[in-house]
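Note that one protein chain is taken out, while the other chains of the complex remain in position.
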Amino acid sequence: MVEENILVNPFGWGIMVLIFTSVMLMYRVLFGPTLPDRVVGLNTITTKVVVIIAILSVINKQYFLIDLAVVLLMVNAVGGLILAKYLERRGRSD
Amino acid sequence: MIEYMLLAFGEVVMVFGALGILRFPDVYTRLHAATKCDTGGAMTILLALALYTDPSVFIKLKLLLLAFLIALINPMVSHAIAKGAYKYGIKPKVVVDMYAWDNP
Partner (left out) sequence: MSRIPFYLKERLEEVQRRVLYESYDAQKLPVWERIVLTWILLFSFWIVITANTSLDNLIIGAIATLIIASFMRDMLMEDVRHRGHLIEKIVYFLLLYAPQYLIIMAFRLIESNIKVAKNVILMDINPGIIKIKTDLHSDTGVTILANSITLTPGTLTLDVSKRLGETYLYVHWIDVETLNREKAGEKIKGDIEEWLKKIFW
């Protein structure tokens, strides 16, 4: 069963604050002076999305979504490592 | 009651982490704010969720496992990005740089 209005719960307001911080971090992703700045912003946004998915699964009582959060976290780790490897190799070739 | 206090602490930490990423001068100090505040805030909010739910023990254990994985994965990715950024050619704004002494 899905609740109609998630803002009756304090955790729903937590989701609002997390979305606000993600919008603040989008500035760093879009206008970051260098490439590593954008990578840092993207990793931070992904961790916030993981927390948002966990909160939504608890509020709506759809507990299978926690597995999805675990998978997204692991994909984030692999993506971050690959981007770091790419940065390292591109710096060496120049 | 204590879970709402933990939630408020986590949200405040997250907001300060985002402000730090916006305000600090170069990549390495931004990584400080990103890693510490993200890990601390996410773990605190997940702990609050684990205290809040009560369907079964396994849901709480899954949330705690998610917090543990965040604490394991987030610093590791941050080391990788820091080393990659150094090799990419970004000079840190520091007073002393012993890494450049040893790897000219």
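Letters A and B name the chains as they come in the text, with residue numbers starting at 1 for each one.
Rule of thumb we're sticking to: a contact is a pair of C-beta atoms (placed from the backbone, for glycine too) under 8 Å apart; a residue touches a chain by one contact, two chains touch by 3 or more.
What you see is a predicted model, and the numbers here were worked out from it, not measured in a lab.
Mapped onto chain B, the footprint of the missing chain covers residues 12-13, 16-17, 19-20, 23-24, 28-29, 31-33, 35-37, 39-41, 43, 56, 58-59, 61-62, 65, 71-72, 75-76, 78-79, 82-83, 86, 92-100, 102.
The rule is short, and it goes like this: only the chains that are shown with their structure count from here on.
Centres computed as Cα averages put chain A at a distance of 12 Å from chain B. Within the complex formed with chain A, the chain B residues making contact are 4, 7, 10-11, 14-15, 17-19, 21-22, 27, 30-31, 34, 38, 41-42, 45-46, 49, 52-53, 55, 59, 62-63, 65-66, 69-70, 73-74, 76-78, 80-81, 83-85, 87-90.
On the chain A side of its complex with chain B, the touching residues are 10-11, 14, 17-18, 20-21, 24-25, 27-28, 34-37, 39-41, 43-44, 47-48, 50-51, 54-55, 58, 61, 63, 66-67, 69-70, 73-74, 76-77, 80-81, 83-88, 90-92, 94.
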